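First the structure, which I've put down as structure tokens, then a few questions once you've had a look.
With one protein chain removed, the remaining protein chains of the complex are shown where they sit.
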Amino acid sequence: MKYISRKILILIITILFITLLTFLAFHVLPGDPAQLILGTEASPEKVEALREQLGTNQPLLRQYTSWISGFARGDFGTSLKYQKPVAELIAGRLPVTLLLGTMVIVLTLAVGIPLGVFAARKQGTWIEQGVSLLTMLGVSVPGFFLSILFMWIFGLVLHFFAPGRFISWESDPAGCLRFMIWPALAIAVPQTATLVKYIRTSMIDELRSDYVRTARGNGTPENTVMYRHALRNAIVSVVPLIGMMIGEIFSGSIIVEQVFAIPGIGRLLVSSVTSRDFPLTQTLVVYCALIIVITNFLVDIVIQLIDPRIRLTE
Amino acid sequence: MTLFSKTGRGLRSAGRISTRTNNKSSFARRATALALAAVFALSLTACANSGGQTAQSGTGSADAAKPAEVATAATGETTAAEGGEFVFGIASEVYNFDPFESTTADSRAICFNIYDGLMKITPEGAFEPGLAQEYTMSDDATVYTFTLRDGVKFHNGKTMEMADVLFSIQKAIDAKIKGYDKIASFEATDDKTVQITLAAPDTGFLAYMTQAIVPDGSEDLASNPVGAGPFKFEEFEEQDHVTLAKFEDYWGEKPHLDKVTVRFVANSSEMMIAFQAGTINGFDASAGVSAQVDDTNARLYARNSNAVQLLALNNDSEYFKDEKVRQALSYAVDRDNIIETVNFGYGVKIGTGLIPGLAKYYDSSMDDYYTTDAAKAKELLKEAGYEDGFEFTVTVPSNYQVHIDTAQVLVNQLAAIGVTMNIKEVDWATWLESVYTNRNYEATIISLDGSFAYPTAFLARYESTSSSNFVNFKSDDFDKAYNAATTSTNDEEQVKLFKECQQILTKEAASVYLEDISSIYVYSMDFDGFVSYPLYAYDFSAIYKVAE
Partner (left out) sequence: MSNKPQKTESNKGKAAKAQASSKTASNKGKSAQPRLHPTAQEPNFISEGMQRQVSAVSPEKKTKKQSAEDFREFIRSGRLELLIGCVLVAAILLLSLGSILYTPYDINFMDITSRMAPPSAHHLFGTDNMGRDIFSRAVTGGRFTLLVAVLTVLSSTLIGCVLGLFSGYAGGIIDEVIMRVIDAVSSFPGILIALIIVTVLDLGRFTIIIALCIMFVPSFTRIVRTGTLQYKDAVFVRSSKVFGASDLRLLLMHVFPNIFPLLLSSVIIGLSNAILAESGMSYLGLGIQPPTPSWGRMLYEAQSIIFKAPWYAIAPGLMIVFTIVGFNCIGEGIRKKYL
């Protein structure tokens, strides 16, 4: 209990630190949201009037404190660009990103771990070589290249889906999945390749280590050696990687969302930064930070569960 | 589809030689299509048009400069079917539909369909009565009287009354809309007539009266726009689309389409993919993108974008405060080469700070005032004391690939006279603040558009004291000529004075004027009915689904 409350305290401090960073970022960046809405044709008086209306004529520190105090009360503020509540905007995007993220993670883990183990088991055979060739290509092919390729082949040539027409879950769940599988694959392929590579490397390392040899010497069955000992330890070294992937994926993949025209968190973030939409950016950054901090917290716990050698708590 | 696109290609090349042959083939093709219609009903008829109807993509140059021809060349020989949905892709996002607030070019282009003003612009660039039935101008051009049209309905079902008009005018004045600062007073003389008195004579005032009329007491127009235009706002989704629906009670000629969806497409390759997949029925893109469209299977319309692309030189910066240096750069630049290299020839060379689309006022004699002449440029540099050239930075907004490409061509052209130009990309927000507002730059490349179709929309910024004079151009001659032009009541004299303004800009080399880049509108064969204006606008009411 004490451990948990300490963790929560740290989490709050981290989040505060991150909001401060965003605040500083906006402090140094040039760009005026009012001018961005009005464009080049507006007179300075008009820009000033809109600034007043948006509240951006106040010092940024004031904007920050009012955002923070609102945030503490659960009010994330109003987007300057869209003049809509930030919560509403994010709520509209979140399901899409979560769905895509879940699909990617399921694909990556379901393919990556078995394949990595398989490759390590078959070490020294042409199967391993084949897998390592595939992973090598997988990690070497640029992700957005893959997106465009999928779009072209499966969208334009084979008509598996209509490119550029996102189907929302509410309107048609099956259609949505059929559409989302392609961007999910585009993200998952390089991620899977990376995972396979890491698992294979660390499995082979583990298989070479003292305790595995000792276990083998003692006549422990091969499967037990593989899964109870080697894989368990190999996973310890890839768990942080998986954690990072989860963090990255749930904060929205900007390029893939862009190519497939998916209304996700990533595109909203880019737009909020380029339009200097302070409340929206601030909230999105906090969301991303929460995802990352929480996954890292879980990563630490998982590592401890798997590998009792690591003790993080005193 | 493929079968016919091949023949279509043949027909198209024939069409270049003679339109007559083209038409005949089209008929023949249509007959064939009818005969086969029983079998391949839909696709064939659609394709049948592809032979004849590929509207000639007038190369933006020369003839496109005259708005009159732009308009007539627009509609093909297709017949309109009523109804249908048109999905149009644009490369930016429009998110604010308040006509008093959002003044970006794309917003105005979309709002053009939602709102009507007392006056309406014609494709020729003239102004005709809109929500006003008629108007009169006093001889001294200071008092304008508008009689309201009867039975005009707003999208909310309300009938337009005098209160709405007065509210809208006041709102425009409060919102500092351009031109409304000229109004000294306005009043309703009776419940159908509004009289506007100007502080100074202005014969061009009608141009400002195209500003939207909205219902009295309108609020939150940004996300709930209500106007009296041919289309009513239906729905908007951030970074995705805005949907407009036909307004059944429109006072004028009702639109053909039932629904128009404008999709905000993130990048040009996505635009191409979406178009080929049929997710969008048309789009507006630069030549670099549109040149890839298979024009036997699409209608291409190249039109002036009605914006002045220029290499803007900060007249207060170290090198460019010297007129000779600015002139040297003007001589060094090869505009034809830029148009050819960057825009595949789709652009109109200009020599001054006005668009050729405003043909009445545009001074075309300035087009060739500076001919590419490296020797002359070097000589001017020598006179200015930069015999060995110099180095400067051009700050380009990174969201405009066309300006970045232009910069890359300019780097080569300026290198020829020993001037080194370094490109620095900045994001749009940074550009707006650092370059445009704070004028903290040496040079930049941008396209300047006008919010209404009148020379002042382009020339006002060069007044010494203008807040939008981001090039810091200061010339007493210009100020005098401009002031005389805007207050002149004699049409002929006014045209002359506006031309004089342009000549001063060119001769004193306020900046290096490059071109009016063509926009290329690409439609699928299922849609036609394109109308362009000497203004950045999309007119969806003219677009129709092609009847089979």
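Brief remarks on what is shown
The chains carry the letters A and B, assigned in the order they are written, with residues numbered from 1 in each.
To be clear about the criterion, a contact is a pair of C-beta atoms (placed from the backbone, for glycine too) under 8 Å apart; a residue touches a chain by one contact, two chains touch by 3 or more.
Treat the numbers as computed from the prediction; the structure is a model and nothing was measured.
Residue-wise, the contact with the chain that is not shown comes from A:244, picked out of A:94, A:177 or A:244. Contact with the undisplayed chain is limited, among A:36, A:115 or A:236, to A:236. Per the touch definition above, the residue from A:25, A:68 or A:301 contacting the chain not shown is A:25. For subunit A, the list of residues touching the undisplayed chain reads 10, 13-14, 17-18, 21-22, 25, 28-30, 121-126, 129-130, 132-133, 136-137, 139-145, 148, 194, 197-198, 201-202, 205, 207-208, 210, 212-213, 216, 222, 236-237, 239-241, 243-244, 247, 251, 254-255, 269-270, 273-274, 281, 284-285, 288-289, 291-293, 296, 303, 307, 309-312, 314. Although one chain is not displayed, subunit B still touches it through residues 267-269, 272, 288-289, 291-292, 337, 340-342, 396-399, 401, 404-405, 407-409, 411-412, 422-427, 430.
Please note the rule applied: only the chains that are shown with their structure count from here on.
Per-chain CA centroids place subunit A at a distance of 40 Å from subunit B.
Against subunit A, in their complex, subunit B makes its touches with residues 93, 95-96, 101-105, 107, 175-178, 222-223, 237-240, 263, 265-267, 269-270, 273-274, 276-280, 399, 427-430, 432-434, 436-438, 448-449, 451, 467-468.
Across the complex, subunit A meets subunit B through its residues 29-32, 35-46, 49-50, 81-84, 89, 92, 148, 151-152, 155-156, 162-166, 258-259, 261, 263, 267-268, 271, 274-276.
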